[in-house]
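The structure follows.
Of the protein chains in this complex, all but one are displayed in their positions.
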Amino acid sequence: MKVITFGEIMLRLSPEGYKRFIQSDKFNVTYGGSEANVAISLSNYGIPVEFVTKVPNNEIGQSAINILRSYNVGTRHIIKEGERLGIYYLEKGASQRPSKVIYDRKNSAISKSNINEFDWDEIFNGANCFHISGITPALSKNLANISIAACKKAKEQGLLVSCDLNYRNKLWARKEANRVMSEIMKYVDVCVANEEDIEKVFNIKAENTDVEKGKLNIESYESVAKQIYEKFDCQIVACTLRTSLSANDNKWMSLAYDGEKTLQSKEYNIHIVDRVGAGDSFSAGLIYGLLNKMSLEETLEFATAASCLKHSIEGDFNIVTVDEVNNLVEGNASGRVQR
Amino acid sequence: MKVITFGEIMLRLSPEGYKRFIQSDKFNVTYGGSEANVAISLSNYGIPVEFVTKVPNNEIGQSAINILRSYNVGTRHIIKEGERLGIYYLEKGASQRPSKVIYDRKNSAISKSNINEFDWDEIFNGANCFHISGITPALSKNLANISIAACKKAKEQGLLVSCDLNYRNKLWARKEANRVMSEIMKYVDVCVANEEDIEKVFNIKAENTDVEKGKLNIESYESVAKQIYEKFDCQIVACTLRTSLSANDNKWMSLAYDGEKTLQSKEYNIHIVDRVGAGDSFSAGLIYGLLNKMSLEETLEFATAASCLKHSIEGDFNIVTVDEVNNLVEGNASGRVQR
Amino acid sequence: MKVITFGEIMLRLSPEGYKRFIQSDKFNVTYGGSEANVAISLSNYGIPVEFVTKVPNNEIGQSAINILRSYNVGTRHIIKEGERLGIYYLEKGASQRPSKVIYDRKNSAISKSNINEFDWDEIFNGANCFHISGITPALSKNLANISIAACKKAKEQGLLVSCDLNYRNKLWARKEANRVMSEIMKYVDVCVANEEDIEKVFNIKAENTDVEKGKLNIESYESVAKQIYEKFDCQIVACTLRTSLSANDNKWMSLAYDGEKTLQSKEYNIHIVDRVGAGDSFSAGLIYGLLNKMSLEETLEFATAASCLKHSIEGDFNIVTVDEVNNLVEGNASGRVQR
Amino acid sequence: MKVITFGEIMLRLSPEGYKRFIQSDKFNVTYGGSEANVAISLSNYGIPVEFVTKVPNNEIGQSAINILRSYNVGTRHIIKEGERLGIYYLEKGASQRPSKVIYDRKNSAISKSNINEFDWDEIFNGANCFHISGITPALSKNLANISIAACKKAKEQGLLVSCDLNYRNKLWARKEANRVMSEIMKYVDVCVANEEDIEKVFNIKAENTDVEKGKLNIESYESVAKQIYEKFDCQIVACTLRTSLSANDNKWMSLAYDGEKTLQSKEYNIHIVDRVGAGDSFSAGLIYGLLNKMSLEETLEFATAASCLKHSIEGDFNIVTVDEVNNLVEGNASGRVQR
Amino acid sequence: MKVITFGEIMLRLSPEGYKRFIQSDKFNVTYGGSEANVAISLSNYGIPVEFVTKVPNNEIGQSAINILRSYNVGTRHIIKEGERLGIYYLEKGASQRPSKVIYDRKNSAISKSNINEFDWDEIFNGANCFHISGITPALSKNLANISIAACKKAKEQGLLVSCDLNYRNKLWARKEANRVMSEIMKYVDVCVANEEDIEKVFNIKAENTDVEKGKLNIESYESVAKQIYEKFDCQIVACTLRTSLSANDNKWMSLAYDGEKTLQSKEYNIHIVDRVGAGDSFSAGLIYGLLNKMSLEETLEFATAASCLKHSIEGDFNIVTVDEVNNLVEGNASGRVQR
Partner (left out) sequence: MKVITFGEIMLRLSPEGYKRFIQSDKFNVTYGGSEANVAISLSNYGIPVEFVTKVPNNEIGQSAINILRSYNVGTRHIIKEGERLGIYYLEKGASQRPSKVIYDRKNSAISKSNINEFDWDEIFNGANCFHISGITPALSKNLANISIAACKKAKEQGLLVSCDLNYRNKLWARKEANRVMSEIMKYVDVCVANEEDIEKVFNIKAENTDVEKGKLNIESYESVAKQIYEKFDCQIVACTLRTSLSANDNKWMSLAYDGEKTLQSKEYNIHIVDRVGAGDSFSAGLIYGLLNKMSLEETLEFATAASCLKHSIEGDFNIVTVDEVNNLVEGNASGRVQR
């Protein structure tokens, strides 16, 4: 068993606690990025995984590599070249004040990569799953092409191809996203999205829903999932559904459609420590379940519990074990001290 | 447009996180004071503002000036003389444990100022609003007289005079407060109070209310506001209403009376980061609305949303923009990440 | 009035904030242990108290002594010898993720003590209460015997003997706990337990209760308390009842039986800062009430309010005064700022 | 009296203490840049100063503005537009391990500015000195042209033009630097350089000197200064001379030539806290002396003492007063506690 | 054996590391004061000691008491009353930049004490040494009288009276100091001074010495010590001699005269961590030696080594054991790791 994920890893800079940017003379430093987060999550579950990217050959790039290695993620396909590591600044919100992300990721090493820098035949050798998100192709024209090529090759070689739509409006226009993601979706087996992505990328809107005001209609999302399923002929379409009550308190659940049935997961009431990477931890949970031949129901509950736990962990990475996830799946949600 | 505020700015020392004083070997250092907080809030909304005070001519006084300047508050009328900057120690409460303030502000530079040190003609030159709170006159006999003189002069020169009653029982007796504030109220256009001030200063009690136990009766407060309005012939009386569920969770709303109608704002459920300065941010919101000719309803919602957001921000200052306040006024209270 | 408590004090190492162990390059350092916590709590209430233990004669042991002294706990019966101070690592949980304790307390100085090292006649001289918990006898065979001897001696000398069952499954088997605690209970006047201890130690189960899932049946616990009362002929059996909604939010109440009536305390909804030591602060509250001849009802409310407040305080120790506890007993639970 | 400085201000990110980048999960955050540093230094001496730059219209750009304002530097000519604030990562060296700077400043807002964005007539209105360093023209072709235009305009309007050569080999090639700086030097009255700049930019080498090995020949530098003086017809050429004994210990002195005499300053043995910005604080000291009509000797000693003190201060900025500098000029170098 | 010391303990607030006040958003918090420092030093040597003072009855005053208790200093004669604890702000210097102290100690609880608040008969019961410094009488007229009374009483009761001149020009004028200290010296057995005190208080100047420029003449100080000895008929006059090379590097030695011989201690080259309290640790060393009947030579070397070590320890207190001091006395100054 081996999973490959491909994308950007960034330096993440965030003020301490709930301080605003303008008040900060220290930044917490960590690293993260959608596909890197998936890789670390899977590695924490004991699954061999390689993360493919390009980072500058300096200490900032090396720090990103080191943290991946510390979680046992394979880094041998990482190219060390280019000018800079992308950065995102993250200010943690509280109560009615939203968290805020400032991107400074243009001209990152990975965004400047060329199609011949990645030898997918070699990279996919021995692997049985490939994961990518909509962020990677959004980074540059070249990366759009590289992403499509990678998915195509993965599909050809029989890997399970997983893709999180992950639409970022700061990175590309909806029209361009639609064009590229439609191409990628041809090769995708498992499609993941959140409550906003599908509308933004494919113009398929859930009825009676107002995400900004915290109102979600689950039935509408079931319909949306089915439409994606049919349009792109995937195996599974899964969707996370976040009800934002405030920056501190969210509800979190998910649903999935596999061509036969629509399943809804348990819903969790979450007191948030750090919600970045929740979607990524959901994708990793799905992949874990599918690779381990768990039923779709078990898989969905595992992925949802895993991503519920992510909200309680600082940083982008979901640092939990399979046992910890299963413990929550089994209903031990009381948070009692474990001595 | 230019606003003048006048009062004390103190050094604020607080343990890290939820530590008690007795456990602390580090104090977070910031600066604050009711009228300084109003000044910074207004400056963050883009309104020119001068803060008038007196600080000692040492690095502690200078630090207070520097932080005001960093937020673009004018400091050219600040007198640098005297012995010490007042201090307040703040221990952050949690759950049923209340926050605790220890004042060490006696003999501060400002409290020892003389009436001829401030040339109000020059200070008010070009200004169209003056704000003061009940804390300034409470600091010393001299300051009571200076405050009365300043309000009188402001009124004469046609400035909008705003006053937050802000009763502090550690600073003066209710009788003395009544005497001085009654004098000041002669010149006040906009009177702000919280759920306790009016009773403490003017002996006008809201019926069926027990603040300590967290029970407020809104109708009673409407009646109280009207009584103040009539007694002092103001333009507007506004009152913030805090329901303390615990040190972490409060409800927050406000009401206002303008001689014609009583308006109630939306009520917010707040998860508190730092509630100091909430009243000041409300005053600043009111002034902002009034100076910008917003309707009373818009003004009240703006001020309430602004002060709701204050609770999510560390320190005394309300570091938010007009856009951020308006975003909440428009109902985007879900705290979703802004990328 | 003087209280003696006897047990282990450990070095407590915990990541900052909500970080997981694996993410930490700093540990917060404090010290704690069930009976030490009780001692500090009582000292904070103004009651003379001596803590009896054994620590290594190095700076780590000395640090534990110094912190006890800083809270005015008597340390003159503490033996400075042996190899190491026990350690416990504590990772703070959040939301559905539980807090986690890793013990590294084997071979601690106290666990290796011999029966002749403690001269109970001298230690109990002038004292009128002795407190121990089920952790002390669990540390080693020797300590089991020492604990029994101490309780016996205390009883003989007319001290009020208080014991918190405090079952720790990592320290001993239920069978051994049953044997030793049954012996100790012969001498116990005040027996304290939490919602799990009695079942684990004495096989007396509360019906219709599932602690892990956060479901407690209060009537069942009343029955359990009575059974303990009758089996061991105590004066008072008290039981804390925690409903874990999540790692952040708990409900907390208690009940007590004195042979005549069963009393239930108020129930508190708690937003948790640090829940370690809650049981200890309850025991200390009970002892305080009993030594001060408060009624059982007053005592129970005092102990419950005290331990409610403990949840809002960092570290093992309940750093509150009698006034602060009484303030909560009187219903001032709104957490309003005290200026 | 008013000074204008023009250049880039960057976000500076540095590990805590002597940690290497690879070990850091926190970065200290400050802001700095050669001409901003000069501006702050002058403002600390009480001289009105405006810093001209362009920063992105986000919180990172705003933070840079706020820190300038806190030191009373004028910011009204700062343009808020563009994509990013440049960054430099700084790792503090120790003993034989050198400090290390990683630049991530490409595509910064200022580097993308156009010549018509700065209205020098308006900016120079009321000013009597303009300062720039060789870093500004090195940032982009456009900035080279803007810099030349600014210097020309300043000269025309009778301002004292000060320029620190400040060669950075990561920013441009020596040939290009030579071409542009030769153009700029036409308008320069006061030329500042360090022990490497002149050779790198103008190919005029000090004999018998090996900077890397810490060997400087002062007479050679006198000759170099004269050559520059004659070549470009300046009023004053001044040169700082650093002998690096280790990353912790340096010697520091300077010399100046004014067409008549070469003066050498006192030499200081420095234990380094933070040496970044030392050259900038020297330039500011020179400007201060010249604007205040101090003799060249006094000016040189003032500038050297000021820059000596800079080494003892964290961050890029030289936070010292005129009194503190004069105190050192007068020989009080013993560092005795001032009570 | 028991020692009594009497004076003020203050809250000490200092920026982290080498930051200047103006850069600080955190202050390290500790407590200190000349006589409190002596008390803690002696307690660390195993000598029973009581510190007598007056602190406000709030958490800041309590924190001062707690830290004294943690070091086993007796606090039962401390009066808890009054308005505030005195504060001193300390900025740590580096290289040529001096450390800076800002006092905010006026109107402290102790400074307002009355002569009848301290029952010296009871306080001195069982004691055999009393220590005071020139700071205590400088705090107020009342304290001058109380100090004189205490010394007189101590002398009458046969205690060894030790006094450190400790002149502070911010607290009183030289003339007043001369008057009061001359009175106190009537009762003093052991007089301690540093290289400045004697001149400032008694107008007895060491020849050929320029303290500010770091030049000391040891023979002159011997003469000064003799003059004091003769003038006041003490048993021992001891003087610490600090040569300040920079804020980081000092030389440190001492001399003593006992009516027969003048002894000079070893001189130490010190790399400074925190030099506050060095004089106090010297006094404590002297007292330790004298109480233990060590020879004057041994005593002087012990006191000098002890105070040498103080420079390596953060805070006011000299946290070293007798063994650690003796180790240095015996010449183990190499600082090798002790495993």
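Each chain gets a letter, A, B, C, D and E, in the order it is written, and its residues are counted from 1.
Methods note: a residue touches a chain if its C-beta (ideal position, glycine included) is under 8 Å from a C-beta of that chain, and two chains touch if they have at least 3 such contacts.
These figures come from a predicted structure and were not determined experimentally.
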item: Listed residues D:Thr5, D:Thr75, D:Thr209 or D:Ser244, member touching the removed chain; value: D:Ser244
item: Identified contact with the non-displayed chain, of D:Lys112, D:Arg275, D:Lys310 or D:Arg336; value: D:Arg275
item: Which residue of D:Arg76, D:Lys170, D:Lys261 or D:Lys293 touches the chain not shown here; value: D:Lys170
item: Which of E:Arg76, E:Lys175, E:Lys293 or E:Arg336 contacts the chain that the document leaves out; value: E:Arg336
item: Missing-partner contacts on chain A, residue numbers; value: 66-67, 69-72
item: In chain C, positions touching the absent partner; value: 13, 20-22, 24-30, 58-60, 62-63, 66, 83-84, 87, 89, 91, 100, 102, 104, 106-107
item: Absent-chain interface as seen on chain E, which is shown; value: 17, 268-273, 305, 308-309, 311-315, 319-320, 324, 328, 331-339
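In this text, only the chains that are shown with their structure count from here on.
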item: Label of the chain whose CA centroid is most distant from the centroid of chain D; value: C
item: Relative orientation of copies chain A and chain D, as a Cα rotation angle in degrees, nearest 5; value: 180
item: Mean-CA-position distance for chain D and chain B (Å); value: 42
item: Contacts with two or more other chains, residues of chain B listed in rising order; value: 17, 20, 22, 66, 100
